[in-house]
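So that we are looking at the same thing, I have put the structure below in structure tokens.
A protein chain is absent from this complex, but the other protein chains hold their places.
Moving on, here comes chain A:
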């Protein structure tokens, strides 16, 4: 019978899947171990793998050292140094908010990735293998000895570690630090010392997976960094907690990806599916698993962002001055005018991201995908359907809204770290599985995108963009100051308190994602129009990470933050004639974001968090009450506002009263 696969057909894919999956599982175990013990999810885990692969390449190929030496340095000597750094950084981050922690490790990742790109270039390099590539036959399937060896090495590491974690005294201490670090300290064991051991093992595993995967993939910074992102999917299968399940998750993802390759080999539409498999798994787990089973580790508590560098009044003055300056730009910019035009588009992008991240405290890493959807829709509407330009731009924003709501689905169920992971997964999924299809950006991956007939020239179009940037920023500012804005800030304070006040948070969450998506979609349309073409290349999921770090870098400037971020992203690189410096710019962004995160975490620590509340005799300004449901300042303002409303509408109380009385007599 046709269509039924026999076991023999599937076997080769199963074997390939298990061999790569074993290495994913190893990387994922390192990730979960460090997350559990330190409470910090290391987005830079993949960068560690990339570093070790490049160290090996550098020593072996460029310096000609024998492979055991190069391998020893890359896998055994380098990881402890990274572990030392990671332990120090995460120790300082402990008191920070979820967003702070996410941004810090994303900053680290950006530093490593950009530095590797600057040092070795973006093209894939030949990775000098160290294992024999002859094939042997295992259960009727031909497998390379190198693949088989890596799978076995990874499995042995995983098993050995699991035994260590269960049985050894240090393993018990690691589990104790997960349970209660303070109590461990009270028992005479330094929690920091235990955590640094966990980081050491985590980094070793990451490094090992890096050199084990590189021969199959070639030495490509993005690919390697992303490849250990497969670990996210595996970690999700283990619910970010169980180590054996995490390893099994690695196997599962390896096998699923291999099987997907077989099944989609004749389908163009789903060609992007196999590489996106880990994110399908990640997304599915995050959406389907009961919320209670995904407990966040590390005593995250909402602390207010540190004090803005600007008062509201001076931010307003700055805004007016900035608009006036921007209006004068075409007079002086000359040939660099397109740079400023795209900066104006970025003002919109950052304003929409600002609303999500800074005002509502929700980290979304799928923002670039929303902009890409805007770009694509705009082209389809204006070229394909022949709609007027302005209508097409606004409709592009409208079409981005459902996509934004799709992003909001995880936001309803998840918060903090898991929201960031789910959105990151969604962004990657869209990038891998949708960007490449012909209905997104056409067969050539580029669609035409005209400018309005009346504003064809760069200069005229610049003013159109300026108008949009001002309007968009005003919209975001108005939202920030409206009741919705107060709700969003209160939600960032304490969703629990908001619920106890009888204010549902789900509608608020969806609304903010919708508004943000609309503005991002419009920005996408304008971006395409400015460049006269729509394409997905500028909106890879890693772009979302860069945007987030840059936005955080400019966070202290309140509403002026998005504008400065736009200048940093769009204008500054154009003036860096020195190529090295331009390449180093993302490294600086990463450093900047890391420093801001460390600073905010330190400020939060000074304000104090996680302490017994009943002994505080002056809790003014302290928002450390999440656990006890004590409202923070924003929530308190809401209470007052609600009381005022209740007082105005007194009859409502009577109705409630009779309703209760009826209920009581029944």
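We adopt the following convention: a contact is a pair of C-beta atoms (placed from the backbone, for glycine too) under 8 Å apart; a residue touches a chain by one contact, two chains touch by 3 or more; residues count from 1.
Heads up, the rule we're going with is that contacts and distances are computed from a predicted model.
Novice: Would you kindly match the missing chain to its UniProt protein name, picking from "ABC transporter ATP-binding protein", "Putative spermidine/putrescine transport system permease protein", "Quinol oxidase subunit 1" or "PqqD family peptide modification chaperone"?
Specialist: According to UniProt, the chain not displayed is called "ABC transporter ATP-binding protein".
Novice: With respect to the chain omitted from the figure, which of A:169, A:288, A:334 or A:453 is a touching residue?
Specialist: Hidden-chain contact among the options goes to A:169.
Novice: From the listed residues A:78, A:178, A:224 or A:319, report the one that touches the chain absent from this view.
Specialist: Result: among the candidates, A:178 touches the missing chain.
Novice: Even though one chain is hidden, which residues of chain A still touch it in the full complex?
Specialist: Listed in rising order, the touching residues are 169, 172-173, 175-176, 178-180, 182-191, 606-609, 611-612, 614-622, 624.
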